[in-house]
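Report on one structure; see the data block that follows.
Here the complex is missing one protein chain, while the rest keep their positions.
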Amino acid sequence: MLKALFHILIFPGLLFLFIFGFFAEYVDRKLYARFQNRIGPPWFQPLADFIKLISKQEIIPEEADSNVFKLMPLLALAASSVAILYIPILGERSVFSFNGDVIVVLYLLTVPTFAYFLGGWYSRSVYSMIGAVRSLTQLFAYEVPLFLCILASAMLADTWSLSGIAAFYNQHIGYWFCNIIGFVVALICLLGKLEKVPFDIPEAETEIVAGSFTEYNARLLAFIRMSFNVEMVVGASLLAAVFLPFGLNLPPAAVFLCYLIQVLIIIAAISFLRTLFARLRLDQMINFCWKYLAPLAFLQVLFNLTLKVVLPR
Amino acid sequence: MSEEKIKQELEDKFSYLKDTVTIARKGRIFVQVPLDKFSEVFVYVVKQMRFLALSAITGLDRGDGFEVIYHLNREGRVLLNLSVRLNKENPEVNSVTAYCPSADIYERELMDLFGIKVNGIAPGHRYPLTDDWPEGEYPLRKDWKGHKEAQNA
Amino acid sequence: MSRPGKIARLLIQSLFKKPATINYPAKRSGMPEGFRGKLKFNPQMCIGCKMCMRDCPSAAIEIRKIGEKQFEAEVNLAKCIYCGQCVDSCLKHALEVTAEFELAKLDPAQLKVILNAVNKDNPEE
Partner (left out) sequence: MHDLHDFEDVKIPIGPQHPALKEPESFLISLRGEKITASSVRLGYNHRGIEKACEERTYTQGLYLIERICGICSHSHSTCFVQAVEEIAGIEVTARAKYLRTLIGELERIHSHLLWLGVAGHEIGFDTLLMYTWRDREVVMDLLATLTGNRVNYGINTVGGVRRDISSKQKEEVLKAIDILEERTKYYIDLAKGETTLIKRLQGVGVLSHEDAEKLDAVGPTARASGIERDVRKDDPYAAYGELDFKVISVNSCDVYGRTLVRLGELMESFSLVRQIIRKIPDGPILIKSSRKIPAGEAVSRYEAPRGEDLHYVRANGTEKPDRVKVRAPTLANIQSVSKMLEDRYLADMPIVIAAIDPCFSCTDRLVAIHSHGDIPRANKELRGYALAGKNTIVWETLRLKGIEWYKNRGIDFTSLNEKLTKLL
């Protein structure tokens, strides 16, 4: 029991996610600033923002349904932190793993988006309703390609458990290259899930104030920003586990270092893409996803299927 | 179409404008128009003489009455200023939004700041004063020195 | 032909270039020397004609007589718009403009500054 508590609270659980989440946000904001030729925030900025938000006075909108309004940020934070337990961080074995935990992790990563939708819809302000509806429509655009890419590499590894996938790719390094399309498409879809610039339509600051988070403030806003950080860490480590399975059988310290490096590479890629593009309109984003990302994902699935038949076991 | 030709054409077309057309400098013509003949002159100037662009409408409080100046220009080169005098008691002028739709916001400004009644203007937000501005107070009139209650407060 | 991400090369370059911004309170870039900042007053030259008070657009300067041929200038830094009109209107060049622009104070009373730069080097306020 104690070991499980340790896993949930300390190592791959909340404490690790909080610290790594803040660090990931710092790296993201610092790189974003350096790409724009600016100095960027000091290392403790995310922590300082969190503490400032926690100490602020909390205001709940009158017409908002206060229970739903208060519950949603916590639900989002809980869902995204639980997903880390199924992702292999130290070596090939994740904390809990069973055949099929890929689906669970992907499902847990979708729960926050629904939480933001409900939070936005129930805060009854015009801006947050529009923002909430937008985050749902955007969900349908990037969800399908993301699932297809991850399931494609699962199909090649012939197992539905993340640890199994990581182990398979660790033994057959050569197969890694055939998943390169899937990796790129999944990275772009992760941008959509984390609502980063080309797809940050729900939270479009210049159109609808702050989208579904317009009415959130103080503690609740702190939890929402924390759940975004955790989602970034979880999404990045999911992609790292599925698509970048290097050095899993080295001594534990080296493995953890490899994991950190992989996640930071993915976060650097995210912040580079975030600096690169202008925000797309919702209709442009949807037909971009269905015209380019979904076909590429299907191509990846077909490629993996043919590969599975051709290659010896 | 130089200023002299414009002046000549105006004076031929409207006899009562005989001595009121003055050319201040290159590209500036000032015309005094009697109130009752105003719409006739205005339509002629906009339609026939192609002064299509209405740059602005200026309101003036001359102490003994009001004056409204319509600044019209043609392809930006020559600026024709038609000015019309209104009496002090109930200053009234017809809206020109039928010929220049952009005049709408300038006329609202006349109504708010001078209290000049513009008949024929479409209903809409008032500009530039706030909705809770006390009735009957027109800031740009010479006799307006501040809010009534400020005086006796 | 247009392609997405055309700005990529510039981003990579600026990753290795020195950032264009500085940490302001720690490092200060200062203003060019012709900058119009806080006023400087030289009581010897002033003859108390109050031309500057008349021309000041925001009634920020006040000249007071404190003795025989002795005047002091009180400038309200909050009201002053740093346009330098008083410097031009002063016939005796008693007023000058310095480049000092960081004049914020917490207590508004301290914004009313009495300038009587008795001698050039230490204008005590």
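Which chain is which? They are A, B and C, in the order written, and residues in each are numbered from 1.
Criterion: a contact is a pair of C-beta atoms (placed from the backbone, for glycine too) under 8 Å apart; a residue touches a chain by one contact, two chains touch by 3 or more.
Not measured: the values here are computed from a predicted model.
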{"item": "Shown chains that the omitted chain touches within the full complex", "value": "A, B, C"}
{"item": "Contact partner of the left-out chain, one of B:V31, B:L79 or B:V118", "value": "B:L79"}
{"item": "Sole residue of A:A24, A:A64, A:V104 or A:I130 that reaches the chain not shown, by the stated touch rule", "value": "A:I130"}
{"item": "Footprint left on chain C by the chain that the document does not show", "value": "1-7, 10-11, 20, 31-36, 55-58, 81-85, 88, 97, 105-107, 110"}
{"item": "Residues in chain A touching the chain absent from view", "value": "35-38, 55, 57, 126-127, 129-130, 197-198, 200-201, 204-209, 275-284"}
{"item": "Hidden partner chain, residues of chain B it touches", "value": "24-25, 27-28, 30, 52-56, 58-61, 69, 71, 75-77, 79, 81, 100-102, 104-106, 113, 124-130, 132, 139-140, 145-147, 149-151, 153"}
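The working rule: only the chains that are shown with their structure count from here on.
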{"item": "Centroid distance [mean C-alpha coordinates] between chain C and chain A, Å", "value": "51"}
{"item": "Computed distance of Cα centres, chain C from chain B, in Å", "value": "43"}
{"item": "List of chain C residues in touch with chain A within their complex", "value": "4-5, 7-8, 11, 14-15, 17, 19-23"}
{"item": "Partner chain C, residues of chain A touching it in the complex", "value": "33-40, 272, 275-277"}
